[in-house]
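Pasting a structure below so you can have a look.
All protein chains but one are shown in place.
Order as written gives the chain letters A and B; numbering starts at 1 within each chain.
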Amino acid sequence: MKTIKKYIIATLGSHSSLQILKGAKDEGFKTLLIVKKDRVDFYKTFPFIDEFIEIDSYKDFPKIEEILIKRNVILIPHGSFVAYLGFEKNKAMKVLYYGNKSVLDFEEHRLKQRKWLEEANINMPKLFTNINTIDYPVIVKSYGAAGGKGYFYARNKTDYKNKIKQMKSKQFIIQEYVIGVPLYVHYFYSNITNKLEIMSIDKRYETNVDSLGRIPLTSQQGLTIEPSYVVVGNSTLVLREAMLSQAYDMGLRTIEASKKLIDKKGLYGPFCLETVISPEQEFFVIEISCRIVAGTNLFTHGSAYSWLYYDEPMSTGRRIAREIKIAIQKDKLKSILG
Amino acid sequence: MKTIKKYIIATLGSHSSLQILKGAKDEGFKTLLIVKKDRVDFYKTFPFIDEFIEIDSYKDFPKIEEILIKRNVILIPHGSFVAYLGFEKNKAMKVLYYGNKSVLDFEEHRLKQRKWLEEANINMPKLFTNINTIDYPVIVKSYGAAGGKGYFYARNKTDYKNKIKQMKSKQFIIQEYVIGVPLYVHYFYSNITNKLEIMSIDKRYETNVDSLGRIPLTSQQGLTIEPSYVVVGNSTLVLREAMLSQAYDMGLRTIEASKKLIDKKGLYGPFCLETVISPEQEFFVIEISCRIVAGTNLFTHGSAYSWLYYDEPMSTGRRIAREIKIAIQKDKLKSILG
Partner (left out) sequence: MKTIKKYIIATLGSHSSLQILKGAKDEGFKTLLIVKKDRVDFYKTFPFIDEFIEIDSYKDFPKIEEILIKRNVILIPHGSFVAYLGFEKNKAMKVLYYGNKSVLDFEEHRLKQRKWLEEANINMPKLFTNINTIDYPVIVKSYGAAGGKGYFYARNKTDYKNKIKQMKSKQFIIQEYVIGVPLYVHYFYSNITNKLEIMSIDKRYETNVDSLGRIPLTSQQGLTIEPSYVVVGNSTLVLREAMLSQAYDMGLRTIEASKKLIDKKGLYGPFCLETVISPEQEFFVIEISCRIVAGTNLFTHGSAYSWLYYDEPMSTGRRIAREIKIAIQKDKLKSILG
């Protein structure tokens, strides 16, 4: 059995890095955080980070790549990687990288993503291309928008025309606004054991939309409040058990479709289907995230679901580290690196 | 001390079955799941289910009852039992069944239920029978409506008259709509130790009402959105501690009243008081569920409350299994079967 001793697990100090490195430490790895100078004191208060590399900006990441390669660092990507480094630089990285980089293309381009989910027979909100045929209300999303920033809601054509003028991005999609409750399912798919698990479920906490209900009708009169969808936190949910096997099956079909459409390896590791559930109890998938999502930060000590699979606390961060450990021990590390 | 070895704990694959069987396994029982064919693969991903009986529909349950009886199965009922099998078939079951079946009558019939809670001196929303004397807004609920489906809200008489036409059920009640926050208290009452515990607390996640606050006033203009109350999930809550002893006392009084009104044994095992709390910090109980509720699914590893009673993870599912184990060991199994 190969040893994990010569590897270091590392990530950028943001998004879900605490969970990732805590999990790595729990699995016996050495841990390293690449972190901006103004945050390092904060991260130093945690006992599970062995080493820090300070940089001025996450954009400086490529400057230190050489060091990481020499030290056998396995990098765990999270949402901030694409946000800070950009899509092309992510793909160009030479450091050991957990996950299939070919998936990034399909995640980034909203129409490719849609094709993938259609292939997986996943129900989605309608997509509009001709603004004369839109059934309002809609939500308009720029490409690669991070954390809901830059999304807007339009209740009719006039509203749409006013708001699209202020849209900075030229690449965007117009999606049916499904009236129903949002719910995010966090999966983990092992391409070593070929097993899919539901790790946890959350709901995003978005400013300002998640505070608007607190202002009643009469109190809103005279105020023009534009809804915004900036994610600043997450809260715990469980799904009605009768719908849980459907959620599981959606995950399975997404994996299967990725193997056909993207490449042989397809999607593996943590991913998330972002759904809205209608009063008819139908799932509408509004997006897929192909890496660890911030909603899993709720579950550093395990979730209502992970405790059904594991008799020890199993966060998604720890699950990743466990997968890497198993891969190393079985001499299959290459098969999980991107 | 009698052994639990000859018993198998079983339930239907839905609602809260994962929690129930995980809890049973943690207590040392053999476990069995009666499950629809299209869900069996999903349930097989969990390590704590020893055996599966596949059926085409939960309505086919009676066909397998003979087998269950022969194998000393103790069945744990949950919300899907009444929903799928109907009230009469539940009562007619011959298999070992945890809980007092006499309670089902009082739970099913909304007016009997009300009488019970009145006997327990529980505060409830007003009930209207003459539509000319209604104080609007109201909520209209059909009998035995599962998961909030078929409820409707009416803000005035015209609204009521329009909506009642579409109501399928002939049996319904008209309840005052209390403007306040919903909160569900999960209790467990042991009729062996005569002790009541607050196991956990949740809030339901209902589509579409729990998403409507995300659409501000100006954005709702031109849309006619009818509120619906279909439960698709649950989220965690704790109650202000100053009100916790009141919640506890409501539970105690409910138990006491059941012994007077229903039969000597009365209500035991898990139950839930579904409350709305007004700005005057008054509880209004809108319903009682006399079995494990889905909100407990949040707490497979214990809740903020269960960890105060137990130094090990204690879900409501596990608490049931523990109760059965104690009953078997003390040779009191009969006293907890319905």
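One rule holds in what follows: contacts are C-beta pairs under 8 Å (C-beta built on N, C-alpha and C of every residue); 3 or more make two chains touch, one makes a residue touch a chain.
All values reported here derive from a predicted model rather than from experimental measurement.
Considering the intact complex, the chain excluded from display touches A, B.
Summary of contacts with the chain left out: across B:His78, B:Arg214, B:Arg291 or B:Lys325, the touching residue is B:Arg214. The chain omitted from view is touched by exactly one of A:Ser190, A:Asn208 or A:Gln246, namely A:Asn208.
Interface note: of B:Thr236, B:Ser258 or B:Thr316, the residue touching the hidden chain in the full complex is B:Thr236.
Take chain A: the residues that touch the chain left off the picture are 14-18, 22, 38-39, 42-43, 45-48, 80, 147, 205-208, 210-223, 225, 228, 230-236, 294, 297-301, 313. Along chain B, the points of touch with the absent chain fall at residues 137, 153, 155-156, 179-183, 195-197, 201, 203, 206, 209-210, 212-214, 217, 220-221, 223-227, 235-245, 248-249, 276-279, 281, 302, 304-305, 307-309.
Keep this in mind: only the chains that are shown with their structure count from here on.
Chain B has its Cα centroid 34 Å from the Cα centroid of chain A.
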